[in-house]
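First, the structure itself, so that you have it in front of you.
Note that this complex is displayed minus one protein chain, with the remaining chains in position.
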Amino acid sequence: MNDSAKKTYWKSFAQRDGCLDANEADPHQAGPAPFSRRHFLEAAGFTLSLATLSGCGRAPEVIALPFVDQPEGMIPGRSQTYASTCAGCPAACGLLVGVRDGRPLKMEGMPEHPLSRGGLCAIGQALPLGLYDSHRLAQPLASGKVTSWEDVDESITRLLGEVKQGNGAVRFVTSTVTSPTLKAQIDAFLAQYNDAKHVTFDAVSCSAILDAHEKTHAARVLPHYKLDQANVIVAFGADFLGTWISPVEFTAAWQTRRAPTKKHPKMSYHVQFEGRLSLTGGNADRRYRLSPVEYGGVLSHLATTLSMLAGEDPPAGRLSESPIAATEIDHLAEKLWDARGASLVLCDSQDVSVQVLVNFINHLLSNYNKTLDIQRPSRQRQGNDADVLNLVEELKAGKVAALFVAGTDLTHNLPDHKAIAAGISKAKLVVSFAERQDDFASLAHFVCPDHHPLESWLDAEPVAGLVSISQPTLQPLGGTRSILESLARWSGDSDSAYDILRASWRENVLPRVEPRPFQAFWDKAVHDGFVNATPIAPTVSEFQSDTVALVDAEPSGDDYTISLYSKVGLTDSRHAHNPWLQELPDPTTKITWDNYVCVSPTAAKELSLSNGDLVRVETDEGSSVELPTLVQPGQHDRVGAIALGYGVRGTDRFADIGPKWLEGRPTVAPGELVGKNVASLIETRDGELQYTVSGVTLTKSGGRRDLASTQEHHSLEIPRNVAPHGAEVRDIIQETTLEEFAQDSHAGTPHAHHHGDTQLWAEDHTKSGHSWGMVIDLNKCTGCSACLIACQSENNVPVVGKDEVRRQREMHWIRLDRYYSGAGDDVSVAHQPMMCHHCDNAPCETVCPVLATVHGDEGLNVQAYNRCVGTRYCANNCPYKVRRFNWFKYEREDALQNLVLNPDVTVRTRGVMEKCSMCVQRIEEGKIAARQRDEPVVDGNIQTACQQSCPAQAIVFGDMNDPESKVHGAFEDPRRYRLLEEFNFRPSVAYLRSVKNREAADGGEHHV
Amino acid sequence: MSDRVLLATFEHEDDLLAATDAVRRSGFKIVDAFTPYAVHGLERAMGLRPSRLTWVCFLCGMIGVLGMLWFEHWSTSIDWKLDVGGKPWNSLPSDVPVAFEAAVLLAGFGSVFALLAVSRLFPGKQPQIINPRVTDDRFLLVIDEADAGFDTAAVRKMLQEFHALAVEEKITLPGGDLQ
Amino acid sequence: MSDVHASLRSPLVTGDKTISDVTRDICAPMDRKPTALWWSAFGLSLTALIVGVAAVWYQIATGIGTWGLNKTVGWAFDITNFVFWVGIGHAGTLISAVLFLFRQKWRTAVNRSAEAMTLFAVMCAGIFPLIHMGRPWLAFWMMPYPNTRGPLWVNFKSPLLWDVFAISTYLAISAVFWYVGLLPDLATIRDRSEPGWRKRITSILCLGWNGSARTWLRYETVYLLLAGLATPLVFSVHTIVSMDFATAVIPGWHTTIFPPYFVAGAIFSGLAMVLTLMIIARKVMQLEDYITMTHIDRMCKLMMSMGCIVGLAYGTEFFMAFYSGNGYEQFVFKNRALGPFAWAYWTMVSCNVLIPQLLWSRKLRSTLPVVFVIVILVNVGMWFERFVIIVTSLHRDFLPSSWASYAPTSIEIATFVGSFGLFFTCFLIFCRIAPVIAIAEIKGAAHLKKRPPAESITEEKAA
Partner (left out) sequence: MQQRVITVVLLIGLCFGLITLGAGVSSWRLPDNEQGYAPKQPIDYSHRLHAGELGIDCMFCHSAADKSRHAGIPSSDVCMKCHKVVTSSFDVLQDEMNKADEEKRKPKQIVSDELRKLYDTLALDETLQPQRGATAKSIPWVRVHNLPDHVHFDHRAHVAAEVTCQKCHGPVESMQRMEQYESLTMGWCVNCHQESTKTGINGKSVDAKTDCAVCHY
C-alpha cells in the first residue's frame, strides 16, 4: 500500500507540489475489497493517510549544471584570491580580491602592500556592491540614447577630426590619475591636437599643498607623509585617519606609534587643531577647537616661536593676536622642536600662504625627507585648482571644442553649476566616461562607460616607485569598455586594455626594476599585485625661505564659517550609489543616509536649533542650501560643517530600499535625493577651491527632517537627573594617560569590587581544543568603520534603509560605539567596536527556548538561524545588545546585487535572530584546510573579516588555548580588560585600555 | 438487586439526610440517592466509603514529575549534551518548573478521566431520568425492595415522617441500570 | 453551618429565594432574548476583535517590524499584554480554587464567571507569546517531539519554555476545572429545557449527569483535588512568568522579589477585572440578589490588601537597588521614576497604590460607581506595571550606546484592542449560553428559604 502510494506519487512529478490526496486515490489499487466502496474508502483513507504522511514534502527538483570543459585550476565551491589595486579612491591601496565561482565577493587588504599594510577602508570593502549594480551603464549612450560602440567610435572620431581641423581646444578632465599607463595614454591622445590639455580635478582637492611646494621647493609635488616616523604630529584640520589623501596608509602608519607596552611605554604625541570634530580629532591626544580661518594665525605664532628656537629670523609679516594662549604655543613648539626630524605638521587648508607656512615649519624642524618625502612624492592627489578654474572660464567663454571627463563628476562637484552647464552646451564634443548617468554624463553628447575597476586591467603608482596592477576578476557584466581601449580606438588603435597595459609596463616599468625577462617579471607582478621600481624623482630645489610670510588671522566675527568635508566611507559623489556606504554610520555623528549641518551645542542654543531642525545656510555670495541640523559636541562655536558628496543624481533609486509597510517611510521621498549637494557653497579664492567658507549666516527655517542615527545616547555620562550617586560615569571605556601607564601598566582599572571568577555551579565545560578569542586595542582603533563593511560584505548583512535605522533597527553585526566625555562643548571621543562577545556564561543561550543559540566547545556562541523562532528573548537578555533581529524580509532594492552574497553564509529570513559569529565559516574553513594538510591550525591563518581589513590592526583574533598565539599574548597584556567583567559573563572578547599621551588631569580639550 | 425499587421524593436535604439515615438503620438496602447539589453528610448517611480517586491523582502526579524529570535529564545530559550558557549538563533547579507543570497536568487530567470512567460519564450517554426536577429542587432516595421482609407500607410510612413528597414503586430497566 | 452562624453574616443570597427560584433566576438570562444592551456590547466587542484579527494577520504577513520594537527594546506591548492577561486570568482560579479550599462560601456567587474569565484571559494571554515570535508558524518547535533533527529537543533551562508548559497546563487545567464545575448545571439546563437543540447539546455536554449521590461523592473529591492542584498551579504560573524577567540579567528584571510580587500583582489585577465584570453583570443581568453588596465589599477589601502588597513590592525594589550598591540597578530605578518613561511609572503608582487606598472607606466601598472607577483604574495601572517593568528596564541597560526609545505603532495598539475584543466577545457569548453562577454550588452553600411541606405536596401532586 505504501509502495503503491509512492509509485503514484513518483509518476506524477508535475503534481509533485501536492501530496497524494486520499480522495484522489484509486481504490482498486488496494486490491479486492470485501465490502462496499464507501466503507473501503474509510479504511483506505486511513491507510493512505499513513502512506502519504511518509511521502509528503518532496523538495523541488534542483538542476545541477556542470562545466562542459572545466577550466584548469577552477574548482566549484573554492574561493580564489587575486592581487589587485583598490580603485575606490586615488590612494590605491593593495587589494586581495576573493573570487568564488566566478564572482568577486570579498575585498581584503593586501598585507604585503607597503602603504596600506593589509588595511582596507570601507569604500574598498564595498567595491563589489558597486560592481553588481544594475544602474551602471551597460552600453554607450549618444545623446542619452543607448547605442553601439561602433556608432559612438564613428561619431567621436568624426567630431574629433572636425575639432582637429578647426584647431579647437581639447580638454581632458580627470580626477587624480595614479595610473602611469592611463596618464601616458591620455597624453598620447592629447598629443594629436594642437590645443589640448589634461586638467586634473579632485572633488575634494589638496591643490594648495602642491602649489605651496611649487613655491617653496619649485616642484608641484605632494609630499609622501610618513606618520610612522613621526613622534609628534600636529595636524590643522587634516582628517588623515578619516578621509585625507590616503587614510588607510596613514592609519596603518599612525598606529605603529600608538602601542605602548610595559617595556616601552612610548607613543607618538598627536595634536589636532580643527573646527569640526573629525575622526582624526577624536583620536588626538590633544585637540584644540579652532576655526579653519584661524589656522594661519596659530601657524604664524608657531613659526615665529620655532624660528626663535632655531635661532633664525622669523618670517616677515604682522603677527596678529593668537587665538590660543601663548603658553600653549610655546609648549607645542617645544614638543615639536624636541622631536626635530621626527615630527610632522599637516594642514588641509586650501590657502597657499598657510601651506607655505606649514612647509616652512616642517623645514625648520628638518622634517623634509624624514617624515615628508618629496624625493619619492605621493601621486594620490594631483588636482590643480587653477587649471580647473581656468577650464571653467574657458567653458563659460565657449572656448572649448571638445571636452572629455573621466573619473569625476565635473558639474556636480563644482559650485557654479548652471554656468558650467551652459558652457558645456557650447562645446562641439562632450564625452563622459562615467559608469552611470551622473550629473555631467547627462549633459554629455556621448557617454562611454568605463569598466568597473574589478572588471578591467589598469595600474597605479600612488607613490613614486610603487607601481601596482589592477586586474579583472570577472568578465564585464555589461557592454562597457576600458577607457584605455576607448582612447586607443579614437587614436586609431585597436589594442585591448591588456595589451596596452603590458606594452606600457614593458616600456616604462621593466626598465625601472632589476633586469629580467618581461614575462617572468609580468607574471610575478600580476601575482604580487605591485612592484617596487626606481622612482622617477622630481627636481626639487632647496627650501626657498623668501616665499614665506606670516598670515594674518582673520578675526572670526559673529558670522559663521562653514567647513565642507568628506564623510568617512563615502568621500565624494562617486560612491553615493552604494547602499552599504550610505548606511554606514558616520564614525562621529553616527548618522546614516543624509548630510546635515553640524553646529556646536552653544551655537545650537543661540540659533535655538535641535537635531533635525532645518537650517538655512547662506553665504555672502548668495548661494544657499537648507539642511537639517546636527548638534555636534566638540565643534567650534562659529563653525558649521557639511559633508560633500551628497545629492547625487540617481540616488532617488533608494526610495525602494528597505521594507515597505503601513507606517514605513521611504528612505528618499519621491523626487528627492539622498542628502543635498553643497558644492554650490564652495568658494574660489587665490586660484584654489575653498572648502572653508566664511561670512555665512545660519537661520532656522522652521521645518524638520528626521536624521537616522544609530546611536541615541552619546556619552558615558548618564543623564544628570537619573544618575545614581557615585555612578554618574560608566567604566565601559577604560582610559589612562601615558604618564600613568609608564608608572603602572594597570593604570586605568576602575575601582570596582571584583568577586573573581567563581562559578556557583559545576564547571562542566572545559575547552580542551581551540578556544577562540578576540582582543581589540582601543588605543589603535580609530573608529574608521572599515570593519563594519568588511563584516557586512562577509556575512551577507542586509541594508535596511533610513526609516529602519531611524527606528534603531540597523542590522550591522559590529556596532562602533562612540562616546563623548568631558564637560561642555569640549569633548573627548572614544570609539569601541561592539560585536557578540561570545560569553562562556552567555545570558542569551540560557533563555532560548528552542536551543537555537548554544555554546560550541571552542568557545563560540553559535546561532542556528534555521532553528530560531524569533522570540527576541536572547536579544533582550544580551548585556551588550549585539543581537540583530530580522524585523522584515530585507530584499535588495537591486536584485542584481544578490550576486554579492557570500555562499558560505546563510542568508537569514524574516523573523530570525542573527549576530556576529566570529566568522565561523572562516574558522571552519581554516580547520578543514589544516586537517587536510594534517597539521595544527597555525595562528594567523584564520582571520575574521573585521580583523583582516582593520587599517589600524587593532583587532587580534585567535586561539586563546595556543600559548604562542597573538591573542593569547594580548590577553596577558596589562591593558587588557573585559566589559562588564563583574557580572561573570566571561566574554571571549576583550579590549586593551586606551592610553592617551596627555597629562593626567587633562581632558584633552582646550578651550580657545 | 431486584427489579423493584421504591422511590421517595423530598424537598429538603435535611429530610433526605434524615430519611436516608433512618432507612439504612432499618437495614434496608439503599440503591442510590439523587440530589440537585452535593449534599454534605449524605455519603455518611448512605454508608459510602471515601473515594479512592485521590490515589489516582497522586499516582498520575508522580508519573508526571518523575517522567518529566527523567526526560529532562536524558535529553539535556545524555542524548545530546549542549552547553547552554555555561550551565552544568544536568541542571536540576531548572528542571523543576516543567516537572511541576507536568505533574499538575497529568494529575488533573488523570483524576478527571478517572472520575468519568468510574462514574461511567461520557458524551452522548442517555441516563434514565426518574424525575427531571432532581437537577433542580428535588431529592430522591431509591430503596431496594429485594429483601424478603420488605414491608412497603411500613417503609412508606417511615418516609412520610420525613416529609416525603411522594413515594412510588418502580421497576428497573433491563440491565439493572437505574441511572 | 448553623442558622445562628448564618444570621451573624449577611446572607449569601438575598431576597427570600427557594431552590427552584435560584435555578430559574440564574437560567433566566439564557431563556430571554438578548437585550439591546447585550447586542451593542457584543457588536462593539466583535468589531474590536475583527480589528485585532486584521492587525495580527497583517503583522504575521509582513513581519514583527510592524511593531515599534527595536534592537534594544525587543519586547514591549506584546509581553506587556501577555503578562497583563495572565494576571487577569489568575483571579478566576484563585477565587474558585483558593477560596474553595478555604471554604469561603461567598465565592459561589462569582466563581463561575471568574473561571470563565480566567479561561478567556488565558486565551488572550496565550496569543501574545505566539504572535510575538518572528516565525509563529514554527511555534510547535517549543514542544519536545520526535523529529528529523534527531537528538535536538528543547531548552529546559529557558524560562520561556517553562512559560510554554505553565501557560498550556494552566489553560488546560482551568478549562477542565471550569467544565467539571459546569457538569451538574448543564444537566439542570438539560432537564428544564424543552426538547430541541439546547436539550440535545446540553445532554451531550453534561455527559449523562443524573445527580447520583455516588457520582456526587466522587465529583466532590475530584473537585477538591482539582482545587488543590489549581492553587499551586496558579502561584506557579505567575512565578514562572515572573522568572522570564527574574532569571534574566537585565537590571530591573534581575530581581528575586519578582515571584511574590508578580503573584500579588496578578491577584490584584484579576480581582479588579472580576469586579469590573461583576458590577456590569449584576446590573445587566439582574443578578443583584446573587452578587450582593457583601460580595463586592469583600472583593474590595481583598483587592485593597493586594494593592498594598504591590505597593510594598514597589518600595522594596527601590530599597534593594539602593542597598545593593549596584550602579546599573540603581540607575534603572531612578530612570523609571525620573527618566523618559516617568509618566508611565507614576501612572502605575497612582493607579495601583494610591487610588485603592480610597477603599478604606466603607462608604466608598458601597458606592458602586466609585468602586467601578477604581477597578478600571487598577486595571489600567496593572497594565502599566508590566509596561514599566519591561520597557523601562530594556530601553536603558548596561551600555549607553545601545540605549533606545520605544513607541507603539498602530498595529500594536490594534492588536491590544483586539485582545479586549476577543475577551469580551467570548465573555458575552458565555453569558448567553451558560449559567453565569454555579447553580448547584450556590444551592449547596446558601441557606435558602424552606416552604411548608404541605404546599409542596400539593404542588407535586398537581405536577
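Letters A, B and C name the chains as they come in the text, with residue numbers starting at 1 for each one.
Assume a residue touches a chain if its C-beta (ideal position, glycine included) is under 8 Å from a C-beta of that chain, and two chains touch if they have at least 3 such contacts.
Remember, it's a predicted structure, so these values are computed and weren't measured experimentally.
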Of A:A386, A:V862 or A:V938, the residue touching the omitted chain is A:V862
Given that one chain is not shown, which residue among C:R149, C:R200 or C:R362 touches it?
C:R149
Logged for chain A, residues touching the omitted partner chain are 1-3, 6, 34-35, 39, 42-44, 46-47, 50-51, 53-59, 61-70, 75-78, 769, 854, 856-858, 860, 862-867, 904-907, 917, 920-921, 923-924, 928-929, 931-932, 934
Tell me where the left-out chain touches chain C, residue by residue.
146-152
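Throughout what follows, only the chains that are shown with their structure count from here on.
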Among line, ring, star, complete and other, which best matches the way these chains touch?
complete
Please report how many Å separate the Cα centroid of chain B from that of chain C, as a whole number.
29
Just how far, in Å, is the C-alpha centre of chain C from the one of chain A?
56
What residues in chain B touch two or more of the other chains?
84-85, 87, 91
Would you please write down the residue numbers of chain A that are in contact with two or more other chains?
843, 846, 851
So in the complex, the part of chain A that touches chain C is made up of which residues?
659, 661-664, 711-716, 718-719, 721-724, 726-727, 730, 732, 804, 807-810, 815, 817-819, 832, 834, 843, 846-851, 867-873, 875-877, 879-881, 883-889, 909-913, 979-980, 983, 985
Using the touch rule from the top, collect the residues of chain B that touch chain C in their complex.
9, 11-12, 32-40, 42-43, 46, 48, 50-51, 53-54, 57, 71-72, 75-76, 79-80, 84-85, 87, 91, 94-95, 97-98, 100-102, 104-105, 107-109, 111-112, 114-116, 118-129, 132-137, 140, 163, 165-166, 179
Listed in rising order, the residues of chain A that touch chain B in the complex are 759, 761-762, 764-765, 839-846, 851, 854-857, 986
